[in-house]
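A single protein chain has been omitted from the complex, and every remaining protein chain is retained in its original position.
Residue numbering begins at 1 within each chain, and the chains themselves are lettered A and B in the order written.
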Amino acid sequence: MQILTFLLKDEQFALDIALVDTIQNKMPITPVPNSKKYVIGLISNRGNVLPVIDTSLMLDDTVIDNIYEKFIILNLGNEKLALAVNEIDDVLEIEEKAIENINKDENLSIINVNSNVITFLTYKQLQKI
Amino acid sequence: MLIQMLLLFLPINNYKKFNLILEEFYMIKKLSNGELDVTLLEIKDVIDIKLLQTFQDNYAIGLNIASVTVDKDGTPVTKPSSYTSFCIDFTHSTKAGDDRCAVSHKKGGEEAARTLRPYIYTCHAGLIDFAAPVLVGDYQIGTILGGQVLTSAPNEAKFRKTANEIGVNEDGYIDAVNKIALTNEKNVTAAAEVLYIVANALSQAGYEKLKLSNMSQNLAENFSQISATMEELSASSVNVTNNQHNLSDEIVNVKKLSIEINTILDSIKSIADETKMLGLNAAIEAARAGDAGRGFGVVATEIRTLSQNSKETAIKIMDLTNKIQESVDKTIETSHATLETTEQQSAAIQEVTSNLMEVTTLADDLNAMANNK
Partner (left out) sequence: MEQSILNDFSEISSVNKNNLDKLLSLVEELVINKVRIEKMKNEVSENSHEKILDQELRIISEIQASIKKVRLIKLKTLANSLEDLVSKCNTEYNINVDLLFQGQETEIENTLVIYIHNILNYLIKDICENEFVASKNKSNQIKLTTSSDGKNFTTVIESNGKGFNYKDTCEKLNKKDLDLISFDEDEVKKFLDIIHFTNNIEDLLKLRLDLIYLDGSMKFESIANESIANEFRRLTIIIPITSSIMQGLLVKIGNQIFAIPLDTIETIINKNTVKTKKCKNTEMIIYMDHIIQLVRVSELLNIETVSEPSCIIIVNANNKKAALLVDSLLDQTDMVIKPKHSIMTDIKEIKGTTILGDGLVTLVLDIPSILKEI
């Protein structure tokens, strides 16, 4: 299967390309009052209004003040959302079995690519948003 | 002198031509080092002939001694003074007599030349003659011949014999010889000495004056040449300064261009970034299309590679242009320094030139004075 790799700060992450709608440069975000803290705000994309998620913050409560450059627009079910990331790397082809679950509840999955350990974001993780 | 003055206003390169004419005018011959060639001097170069003539005439009348001045070839340069009738009317009247006179004079002159002192001798006709060399240094430029006197009563028979040899009337010849003044040897020696001293004094003075004139002329010439050279130098230094300015402008231009290149490179880099995004979106679409999108996925990968290469190339070029800018900055510094130097040079040359002009003027004045006749 194909995965899209990207960077949050200096850490590598990946997700299934099937979930990805498109990628784009950052654009102005409208903040939403009283929203969850990892929701940076809303953007307008091709006529749709989508929330932008502070991906670092969502994954790890302690990371703050990350300046994002790119958005990954995801298609989750019948709604879209945008993950704010620092940099987008590449599209890679991997074996599905290359994805290893670290702990039982599938909260942490990693892929080993060329001795690079990349954190894989599962669909379940993303659905929680 | 007037001509020399006029020459000051003529263009420098014509100066040489006119100098040649001048040489001919003054008939001054020069050695290659600019000094006078003594061997080419004539009496008229160093002594004013009119003055000499006047002196010669008055001297002849005063001392009752005939005299004439000849050049180094024996050709008279003055009119004979107080020549006796004996010589004029008789001895010189025939070719034979004239030739004998010439030989006699020549011999006398040669002897005088050898000793560089007045030489008193008896001429072919039996009169007492003297030859006093006119010298410039140790070089003879002419001879003053004089005499036509007797220190003792004439031997008639001898004179008659001479008359017959040269073909003149014996009796007339004897009458003429009896009219010749009788003087003693001491007088003749003294007379010759006087003539010798005066003539040589005049020639020496004249020679010195000539030498001075020549030197000052040389000086004036040299300064003119220096002036000419300085002007050329000045002109070329102005040229250098102008070229330097142009160079400076060009260098600044190069810097501007390299900055422009950097701006373009920035936009190339952002295009490369956009291309990469496009490539990734293309890969996403290709993945979505499944099997049908496989070929497109390959294209997408190549687009991404291309964008990466473009970015890397742009960065390399940027490195180079940055280096160019550094180099240009250094060049600008050096160019400024050079410009300062050439400007200083120009100023210095201007100063020298103006000083030179002063000196040249002085030399010319000197020359004018030296050649003032």
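The rule we apply is simple: a residue touches a chain if its C-beta (ideal position, glycine included) is under 8 Å from a C-beta of that chain, and two chains touch if they have at least 3 such contacts.
Predicted model only: the values in this text are computed from it and were never measured.
Could you run through the displayed chains and say which ones the absent chain touches?
Displayed chains contacted by the hidden chain, ordered by label: A.
Tell me which residue among A:A14, A:L57, A:L81 or A:I111 touches the hidden chain in the full complex.
Hidden-chain contact among the options goes to A:L81.
Out of A:I17, A:I43 or A:L59, which touches the unshown chain?
Touching the chain that is not displayed is residue A:I43.
Considering the whole complex, not just the chains shown, which residues of subunit A touch the missing one?
Touching the chain left out of view, subunit A contributes residues 28, 30-36, 39, 41-44, 47-51, 79, 81, 129.
We adopt the following convention: only the chains that are shown with their structure count from here on.
As a quick test, compute the distance in whole Å between the mean CA positions of subunit A and subunit B.
For subunit A versus subunit B, the centre distance works out to 96 Å.
Taking the complex as given, what residues does subunit B use to touch subunit A?
274, 276-277, 280-281, 283-284, 287-288, 297, 300-301, 304
Touching residues of subunit A toward subunit B in the complex: what are they?
2, 4, 17-18, 20-25, 70, 88, 90-91
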